[in-house]
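Worksheet: one structure, shown below.
The complex appears here without one of its protein chains, the remainder shown in place.
Up next, chain A:
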């Protein structure tokens, strides 16, 4: 059967047909069935039409027409169904859309709420993290707070329980304390001002006192003289001392102190012109006036002649080497009434000190020829400390200054300026370190004090030993070796060999001698030493002794080198016994020092050489091939003549038994 549409159509308002409404009433499943049925019918009808058409005939057209009409009806059904399907689809879509909208709206709401939650959470965290300025303030501890704060601030009953209130209270207390302290500070400031003003007033009072005291001093002068208390003189010296340049001042102070405390034989004085010293520090206005005057003068002189380059350089040199107008004089008096006069100068531009020395004796000295250099001002203080020859400036910065004005070395000027020994710098408190050259070297009192005593003692010893040598040389030149009675035990009673000559030798000549090479090679023959030649004779035997006298005599022993002319020339290179004799005086010198201060060392060494020559000559073994008796019969008592692989002679003298033996 055919399916027919329901006749009761739903009527909408306005009485029009609404297919949309119809859709809701129909069952989609049944519609689908209807569709399938309709398609089937159509297919059947088409097939039948096909059949009929192919058969042909008269009835066919009516049959076909019938079927055609039925097909049309079916087509109409299909169209309706199609329309319904479309409407259903649209409806479905609309519904979905609506639902989706709703969901979206909810979703949006959710997002908003979440966002808000997050925001609020952030705010909460911020609030929780907030640090109030008050936490940075170091508040006093709780116990202290409760102890110290007055009750109206601390409000213990309230604050104990409530931390917020407690903190507020503590802050209050802090503020209170700060206010109080600020007040105190202001008070103290004003106090200070007051006191400063008082000091000013007192200072003025004191300075007005000074001239009054001066006048009292002046008035007391006659009294001082009457009572022999020359305070004024010392005071005057101190006054002058104020104008000394710092190194000389250090020297003056330290030397005076040392002299007063330890050594009454030391006297200190200041020489020179105080006015010139003051003039060095003239204020600029005055010098400008001078300049204008000197300019005027110069204008006149330049017309006449121009100073040459050489003269200019000379002037520059003179300027560089200028000495301070004041100098310090030290006089050291020794036991035998001889005096060492030392004058210390300060070279201002070079910042070094120099010294000039002079020795005077109680009685006038007749200088033996060989003693010329012993007490000469140029060399008497040479090498007071080992190596301190005083020929070079101790300040390394001076070299650059010298280069500018063409000075090669300070030694060209020492005769005039004095010697810049290192100990002189030390006494003036000047220290020039080699490793780190300093910009300015300032005078240091402690350096001077630490060197004063040793240096003074060395100076005295030096003068004494030089004077002793002086006396001894006079005797030596006459062929007498002056052996004191307390040194007689070192030698046998009878000494036959005699000293016949004692002369000075120049340094270059010493270096040229053929038998002194060992000493020169060992570095013991520098140009600061003094050199002498002694000649000892007995019979046909002549013994030459070249002597090196170190300035540090007698703590540094003189060194002897020997050359014997007897049956040929014998020196330490071809005769072991000559070498042994040198050893007896050079190495075993300590036995020959005699009583302190060892002034007898040189003379004892010379006497020992005479004894050694005696032993050498008398113990020489007799040559069987030569006729005649020995030139020197043996008179010395010896236990054995030869000993050891080198066949040494018995050079050691034994006291008091009086015989000779081997070392």
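As a convention for this text, a residue touches a chain if its C-beta (ideal position, glycine included) is under 8 Å from a C-beta of that chain, and two chains touch if they have at least 3 such contacts; residues count from 1.
Just so it is clear, contacts and distances are computed from a predicted model.
Missing from the rendering is one chain, named in UniProt as "WD repeat-containing protein 58" (options: "Large ribosomal subunit protein mL49", "Septin", "WD repeat-containing protein 58" or "Kv channel-interacting protein 4").
If you put the hidden chain back, the residue from A:519, A:563, A:592 or A:606 that touches it is A:519. Considering the whole complex, the residue from A:270, A:559 or A:611 that touches the absent chain is A:559.
In the full complex, the hidden chain is touched by chain A at residues 385-388, 518-529, 550, 552, 555-557, 559, 572-574, 576, 579, 582-583, 586-587, 621, 623-626, 639-640, 642-647, 661, 663.
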